[in-house]
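Reading through the structure tokens given below for one structure.
Omission of a single protein chain aside, the complex is shown with its protein chains in their original locations.
And then chain A:
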Amino acid sequence: MSGPGPSLPRRLARYGAAALWVATAFSVRPAAAPPARRTARPSKAEIAADRRRDLLTYGIGYGLALALTLLAFALVYWRWAEPPVALALVFGLGLVQVLVQFRCFLHIDFKGQARDDLLLILFSTLIVLLMVGGTLVVLFNLRARMM
């Protein structure tokens, strides 16, 4: 551990952290000061930075949603994959797009200000999975037995 550079795991961790930071960069508030009590109005620079970031969020959200839709459409329209694979891909792309829209348009993230909303959404997702999953299992089982 006395080499000239940092150890490999540490370097990997650093790269990982950097990648994570890039991935969430558009959600990071670039203000240098900690989010302490804001007594005065935010400065012009802060507003400008927020403004740019919000616009970027909408732009990225729209671009990603568009790309994911086009990809799913192309998969089916030009038959790029066999039906079972294509179906799985279409559902996967749809799911990713739902996440993108929740993040960029509905502004749900893991950063505090919407924690209650996030918990509500996660709980609803659990309920949905249980009810939809249960319905599908029971009824497909019934169909298989009756056919």
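The rule is short, and it goes like this: contacts are C-beta pairs under 8 Å (C-beta built on N, C-alpha and C of every residue); 3 or more make two chains touch, one makes a residue touch a chain; residues count from 1.
Here, contacts and distances are computed from a predicted model.
K.L.:
As a check of understanding, state which of "Acetoin dehydrogenase E1 component beta-subunit", "3-oxoacyl-[acyl-carrier-protein] reductase", "Sugar ABC transporter permease" or "Cytochrome bo(3) ubiquinol oxidase subunit 3" is the UniProt name of the chain not shown.
P.N.:
Of the names offered in "Acetoin dehydrogenase E1 component beta-subunit", "3-oxoacyl-[acyl-carrier-protein] reductase", "Sugar ABC transporter permease" or "Cytochrome bo(3) ubiquinol oxidase subunit 3", the one UniProt assigns to the missing chain is "Cytochrome bo(3) ubiquinol oxidase subunit 3".
K.L.:
Quickly run down the residues of chain A that touch the omitted chain.
P.N.:
Interface residues of chain A facing the absent chain: 35-38, 42, 47, 51, 54-55, 58, 61-62, 65-66, 69, 72-73, 75-77, 83, 86-87, 90-91, 93-94, 97-98, 101-102, 105-109, 112-114, 116-117, 120-121, 124, 127-128, 131-132, 135-136, 139-140, 143.
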